[in-house]
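For this view, one protein chain was removed and the others were kept in their places.
We call the chains A and B, going by the order they appear; numbering starts again at 1 in every chain.
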Amino acid sequence: MVTRKSAVDKTSLHKPVVMTDLKGQTLVTLRTLTEDNPASLETYIKLGGYSALRRIVTEKTKATDIITEVKTSGLRGRGGAGFPTGLKWSFMPRYFDGVKYLVCNSDEGEPGTFKDRDIIRYNPHQLIEGMAIAAYTLGARVGYNYIHGEIWQDYEIFEAALHEAEAAGYLGENILGTNFNFDLYAVHGYGAYICGEETALIESIEGKKGQPRFKPPFPASYGVFGKPTNVNNTESYSSIPWILEHGGQAFADLGVPNSGGTKLFSVSGHVEKPGNYEVKMGTPFSELLELAGGIWKGRKLKAVIPGGPSTPVMPAEAIMAATMDYEGLSKARSSLGAGSMIVMDETTCMVKALHRLSYFFYEESCGQCTPCREGTGWVYRVIDRIVNGKGKMEDLDLLTDVSNNIAGRTICALGEAAATPVLSFIKHFRPEFEYYIQHGKSMVESQ
Amino acid sequence: MLNIEIDGKELEVEHGSTIIDAADKAGIAIPRFCYHPKLSVAANCRMCLVQVEKFNKPLPACATPVADGMRIFTRSKSAIEAQKSVMEFLLINHPLDCPICDQGGECDLQDIAVAYGTSGSRYTEEKRVVFNKNIGPLVSTDMTRCIQCTRCVRFLKEVGGMMELGMVGRGEHAEITAYVDKSVNSELSGNIIDLCPVGALTSKPYRYSARSWELTRRPSIAPHDGLGSHIEVHVKDNKVMRVLPREKESINECWLSDRDRFSYEGLNSPDRLKVPMIKHNGNWVETDWKTALEFAAGQIKDITNEHGAESLGVLVSPNSTMEEGYLAKKLADGLGCGNVDYRLRQTDFRLDGKRLGTPWMGCNIQEIEELDRILIIGSNLRNEHPLLAQRFRKAVANGAELSIISPLDNDPLMDIAHKVIVRPNDMVNVLGQVLKAMSGLQKLSLCLPPTLTQLLSDIKVRPNTQAIAESMAGHGETYDLISPKVGIFLGNMALSDPRFTEMYSMAEAIGGISGAKGGILPAAANSTGMHMLGVMPNSTGMHARAMLEVPRKAYLLVNIEPELDCQHAALAKAAMEKAECVVALTAFKSQALEHADVLLPIAPFTETSGTFMSMEGRVQSFTAVTRPLGECRPAWKVLRVLANTLGLRGFDYETSEQVKDAAFEGEKPSAVVWRSLNNNLKELVEIQINIKQEGLQRIGEVPQYESDPIVRRSTPLQKTKYNIKPMARMCSSQLAELGLSDGDLVSVKQDKGSAVLTVKLDEHVAKGCVRVAAAHEDTIGLGDLMGDITVEKLSPELLKGDAIVPEARA
Partner (left out) sequence: MLSPQAIEKIDYELTKYPADQRQAAVMSALRIVQTERGWLSKESITEIAQYLRMPEIAAMEVASFYNMYDLSPVGKYKITICTNISCMLRDSDVIVNHLKTKLSVGFNEVTPDGKFCLKEGECMGCCGGAPLMHVNNTEMHEFLTVEKVDAILEELK
C-alpha cells in the first residue's frame, strides 16, 4: 500500500518571490502575500485561516445557511462565465446514493490568464479550506483540484499543502474531530487549453481526452465518473473562507452591485509591471493600469483584451472609460471573462495579433465537433494568407462569415471563443486589415 | 406523453425522447451523420441543428430532449443556415473524390450535400490529407474522406465490446485509427462499413468491384449460425458481390457478424463443384446428371439390397435447409433406413427419446437483453454466436450479472460477475454444486427428485459456485432482486461433450428452481429445424456417431465435409475410406471428399430456395438470389430426383414450397413450432455427477471461420487473425507439469490418431485441458472434440530430416 505522504517532498514549499506591489490592492484570495512565507499552513492559520471551516463543522452549520451566505456575497464564477456561485451550489442534488464530487478548475490556459497559479503557489490553504467548506455544504466526499500541467512546480506546492492540511486534520476522515470526511487530491492537465472547459476537465480527470460533453446533463447531475459534481474556479473557492469569516454582505460590499468582492486581474502585455492585482470589483481600468505601472516604454495604449481572447478586444478609449466589473465591461460591449487584461500599445499590429490568436484556437480546438474543427483551421489559414501578403479584400467578409458560422453551433464555448477575436478585431481595426491586404504589409510596422 | 410541435405539426411524444427521435417517428427528415439510434449520442457532427423556440442558438436534435410545449423548426431560416454552414465545414476538407469512391451512390455525405450544399466552395486553402491505415483484411480505409463522426469508434466500443479504434490527435489533426499497427479484430467489424456515413471505411473484398447502382438487392437469411439474421444479397451479373444486413430489430437489429457478411467470398471459390463427377478407377471423371444420379441410385440400391437398408448412413448438415433435411429423412425412410442424423458434432445421445419436444434456446433473442441473471455453460460465445454475444453484452450493460462455467476463459468482452473455469468433466460437478447451493438457498431441496438429492449429498459447495447460485437467486451486493429474470444457456462445448446429458439435466434442474428461461444455443443455421423435423434416427436407427463407429457400407452425405464437420474426424475419415459407396451432395470439391464415389453439385443458399428455423424457433424461408452456378442444382431437387431414381414413391414436389408444406404437414409453421419447442425431459435420466477423470482432456473448439464448407473457403475471413493453425494450447501450470514450453513441438494423440502440433501458452485454458482446434486439415487425425487426449514432447532428433514439421499457414 502506498501512502500519500511518500510522493511529495515537503521541502518544495519554497518561499516564493512576490512580484507585484501590494499597495492599492485589496487582498482576499491572496491575503497571505503580506507575509514572508505565504504558502505555509502556519502563515495561513496566523491570518485566521481554517477558522471558518472549524466553526462550520463544529457548529454543524446548515448547508442551506451557507448557500444563502454565498448567494448574499454576490460571488460570481471567477473562471470567466460569471455564473453566481451560490446558485450553482443549489443545483447539486441534496440526496444522492453514492459519492458526490467536488472539482476545482485550476486549468487556466487562456492566453493572458495566470491568476489561479498565484493562489496555488502563494495561498494554497485558502483554496483547500474553500473546497472543504464547499464539500461540507454540498455533501461531496471526494474532491479534485485539476491544475494546469505547465505549472509543475506550483502543482508540487499544492500537493505538499494537501499533505500538510491532511496531517493537521483539515482533510481526510473525521475532519477536526467531527464526522465530516473529505478527501482532496491534486490532479493535472498536460497541455490542452480545452480542459479549462468544465466537462472536458471532467473527462480528463477520468483519464480521457479532454473533449467537452454535450450539456445537458450538467455536471451537477452527471459529472466525474457519472456522479453529481460541483465545479468551480480556483479563485471562486478561495473567496469562500473570507465570505464565511466576514459574512456575505461584507464581501458584496467590497464590490459593486451584481459584482461582489474583489477580483484578481492578470495584467500582461505592454505594461511596466505585469502581474496579478487583486482589487475591488468596479475599480476603473485606469486605476488598474496605474497599479501595473502604466504602458511600458512611455508609449500610448492602443487596445486591451479585458478577459482573455474569448472576450472582445476593446480600443483604448472604450477601456479607459470602463470599470472592472461584470456590468461595467458588459456595458462597454465586452466582458470581464477571467479578468485577464492583455494590454497592447500603439506599436501592436492587430493583424499579427489576431494571426497569433487564431493560430491558438486552431491549435487548441479539440477536434470533436465540425464547426470548430474545420472552422478554426479555415480562419487561421485565411489570416495566415493575409499576413503573408496574399490577402484579398473579400477575405474580411469571409472571415466574419466563417466565424459567425462557428459561434453558437459547437458543443462547447470554444466556438464562440474562437470567433470573438476575429469578429472584434475586424470590427474595431478594420482599416488595419484593409491596409495589410492592400499593401501586403503591416500598417503599424510601416509607420 | 409530451405535446410538442415540429414544423407546425403537433405531435405527442414519449417522455425522454430526443427531438430527432420524435422527428423520425413523425417522418420529418433531419439530416445527420454522427447520430445512430443504436449508439451513444455524440452530437459532434452538428448537422442536425434545429431551431427551438426560446433558444437563441440552434440545438442538436440528436442530443436535445423534448420538453412539453416545445416548438421546433427544422426548416426555418436559422435552422437551415446552421445546417448549411455545417455542410460547408464538412466539405472543405473532404476530397470530393466521389467518382472513384466505393461509397458513391450510397453516401450520406453525398446525399445530404445535394440538399444542403452549394455548387461551389468558398474554401480556397489547402485541404487536409490523412494517411490510410491497414486495419485488416475486411475493412478498407480512405481516411482523408473521414468526417470524424466517430460512429466506428463508438460501435466497436459499445456494441463490439472492445475499443479497437480511437480518434487520436486533436483539432484538425484528429484522425481515426487503430492502435499503432494493430488491426480491427472484432468479429462484428464489418458493421463499421455500414455505419460510416462517407467512404472512409469500405469493404475490402468488395472494393472497386461494382457501383452500388449496378447491384440487384435480394433478401435472404444468413446460413452460418442459429440466429437467422436477415441479410440482403447484392448481385451483379449473377454473381454475389456482397452481403449486407437487412434490418430486423428482433433478430439481428441492423447488424451482421463478419462471418455472415464476408462468407459469400466462399461462394465464388475455385473449389466450387460445377458438374457431377464420378470416381472411375480412382480418378474423378466429369459426367452428366443422369449418369451421376443413376450411378448413385444404383450403388445405393445394390448395397441396401445386398446388406439391408441399415447398411446406409445418411448424414445431413445442420446448415442445410428444412426442405433438404425433410427429403433426406424421407428418402431414408423410403429405403427403410433409420440411420439419419444432422447432429454431426454431438457425442452424447443419451437424451434421445427422453425429450418432450425440440430443444431450443428457450426464449426470444430480444429477451436476452432483459435478463437480470445469466448463466452460460460451455460456450465461447463470441466464437459460436458472434451477434448473439452482443445481446448478452447489452444485458450486462443494462446491469445483468453474468456467470460462466466453462473450460475456456475467453474474454466475452463484457463484465463477468462470476466464473468457474474447469475441465469439461468437472463442469458437471460444478453444476451440481450450483444446484445444491440453490436448493439450499431457497429451502426447496425437497422439491428435487430424491434421486437427485441423493446424488448431491456428497457434493461440497465451494464459494465460487455458492456465488453463482446466489446470483441466480437474485441476491445482490446492495439489494436483492425478488424475482430476477434468469437465463441459462448451454453452448457448443457443452453440446459436444460426452457428459452433455448430465450438464443438461443439471441446467434444467437449476432452471427449474430459479424459474429460468433458456436452453441450448445450437451451432448451425437449421439445427433446431432439423430436430423439429426429426432428421434423426428412428428407434432402431443409428445416430451420427454410431454410423461412423460402426461403419456403414454406403453413405449419403448432404452438404458436409465429413472429417471437418463431424465430431470425430478420424472416425469419419476411416468410415468414408472403408465404405463401398459414398454419395456426396456438395457445393464444393474437397480433399475431405476424396473417398467419395459420386459428387453431386448442389446449390449453396444463395442459389436455392429453402427454409431455416432459427434457435428461437423462427421459421424463415428465402428464395434464390442467383441462378445456380454451372450445373449445380438445389439440393432438394437433387434429393427428389435421387429418390425418384431409387424408385421411391411420394417424391413429386415441383417447388420447394411444396416440400415445406409437406414438412409441416400443411399446417401453419408457427403452429407446429409452438407445439414442438420444449426443453423439458420426459423423465430424469440416470446420471452420475462425480466422475474422477485423471488424464488430459481436449477442448476441440471449431473456430468460427472453419465452421462450414462455405466459410472455410472465404479468403478474406481466412486472412483474419482468427485463422490460426491449430496448436496445442495449454495454461502455464499445465505446461510446467508436462515440462513443455511455448513453441515446443508435440505429438497429441486421441484414440489411434495423432497430430504434430506446436505448443502454445494460453492462459485461457483450464488446467487439465489441451485446446486443439477442430475442423482443420492439421487435426483430422484426431478424435472427439471433447475427450481424452495425450501430449508427448517430440525430441528434436526425431524431427531431424523428417517432414512432419507442420508448415506455417500464411
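The definition used in the following text is that contacts are C-beta pairs under 8 Å (C-beta built on N, C-alpha and C of every residue); 3 or more make two chains touch, one makes a residue touch a chain.
Quick caveat: nothing in here was measured; it's all calculated off a predicted structure.
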Omitted-chain contact residue, chosen from A:Tyr50, A:Tyr122 or A:Tyr144: A:Tyr144
Residue among B:Ile30, B:Ala178 or B:Ile520 touching the omitted chain: B:Ala178
Interface with the unshown chain - residue positions in chain A: 2, 4, 6-7, 19, 99, 108-114, 116-117, 144, 148-153, 185, 187-193, 204-210, 225, 266-270, 274-276, 305, 309, 340, 342-344, 348, 352-353, 356-357, 360, 363-364, 366
Residues of chain B in contact with the chain not shown: 157, 162-170, 177-180, 182
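Assume only the chains that are shown with their structure count from here on.
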Chain centre separation in whole Å, for chain B relative to chain A (CA means): 55
Complex contacts: residues of chain A adjacent to chain B: 192, 194, 209, 214, 216, 362-371, 373-378, 381-382, 385, 398, 405, 408-411
Complex contacts: residues of chain B adjacent to chain A: 41-47, 49, 56-58, 60, 63, 65, 82, 85-86, 88-90, 92-93, 122-123, 125-126, 128, 147-148, 167, 169-174
